[in-house]
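Structure, as structure tokens:
The complex is shown incomplete by one protein chain, all other protein chains being positioned as in the whole.
Entry: chain A
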Amino acid sequence: MSKLAQVFLIGALIRFIIPSSIPSITTILSSTVELSTPINSFKSLLESFYYLNHDINLYDGGVNHNPPLLVSILSIIYNLPYSNILFNALYTVIDLFIAYRLILINRWYNNYQTRKLGEKKTGFNDDLIASFYLFNPLIVLANLSHSTTIFSWLFTIESIYQIISGNSPRGMIALSISSYLSYYPLYLLPSILSLSHILSKERNLSKSLVFGGCIFLMSLTLLLMVSVVITSSFQFIDHCYFTILCLKKITPNVGLWWYLFTEMFEFFTPFYLGMFNLYSFIFIIPITLRLFEFKQTPKLGDSFLAIILSYIWISFTKTYPTIGDLGLALSLIPIISSTVLKYCKMMYITGITLIISLLLSPIFYYCWIVLGNGNSNFFYSINLIWGAVQVMIMMDLVWGKLIMDYSIENNIKSNEIGKLNLAQI
């Protein structure tokens, strides 16, 4: 059996055998604050199946925050016999599919960079890329907790894949499904549009932006309209999107929002909601623009890196993040190993910070909630470190990209750049 097949097999077994033989593991993990938020918890999805089967309005009681189409499609599985096992199988298949897409994206990226830069770029093997996704503990935990974010990941990755395989309309449709499922992938639109423009034969920027944007908007509208039709109300917009935008359910998670909005006087809440939302979107634009592959300097941009950076920025600033969000980013980063990653220099420090924050986060939560001898500051301090980890990763990637650009502009060979001791560009 080839190495790749082994990786897929073991990855599948972990995801299928563990929750099938120990069903309580899903229940336990889906109650863990680091993995589950009111928006993506599997428990609330199960609750909404119950509502659906008993003809109760899906959004009564404010438990369900999943869009109606997701609930109704998944309820087909729920109503089959052995639905637990089937769900395990579904989550396994989705993860394997994402891993497979990542392999294809990795192959494309290295080919594309080789063509663009005119020198051979070889990244990681297929089996390594698959392992980085399938054996990433954060991804495994997110999968075992049956977080519904995974559906959104699926379509985000699928969207990137469709774009790079030259089918930008399909990519836009996939992205619109992804945004429909969890709102935040919407912010990936600028960087994905720019990638699609670079790869398409269309030379007119505004034309391809309008084309892609229209397809995105139309399919998103279609999805929303279908949802209105099947629920016969607009209630889901409030519960699926405004809850996310306005942090209507303030519960602890690994993000940066909840603590501030708990501590804040209510008087200030609208202002800071506006600021925070603006903040989480506005940085997407400069990231995309800076890394856009302009006609004059095609070698200097990297729209795929822009997607990764935007994604990390979103997982840093989103209202209800989980550790799985960073997990996906960490699985995407190995793809750029042949270009940007080898210029990064903070990886060890970031890695250790990541390990320590992952270690202390559940302990501090336990001190706060169970033992009662800690308080929310304990847990939030680790959230801040968690945020710092993401910022460090972004800084490192941007630094790596700048050094790489510098070496391309000045024709410095990659093995000589280390001797320069660059401290500033």
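In the analysis below, a residue touches a chain if its C-beta (ideal position, glycine included) is under 8 Å from a C-beta of that chain, and two chains touch if they have at least 3 such contacts; residues count from 1.
To be clear about the criterion, contacts and distances are computed from a predicted model.
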item	value
Choices "DNA polymerase delta small subunit", "Trafficking protein particle complex subunit", "ER membrane protein complex subunit 1" or "GPI transamidase component GAA1" - which one is the UniProt name of the chain not shown	"GPI transamidase component GAA1"
From A:V93, A:C246, A:L360 or A:I417, residue that would touch the chain that is not displayed	A:L360
Missing-chain contacts mapped onto chain A	355-356, 359-360, 363-364, 366-367, 370-375, 378, 421, 423-424
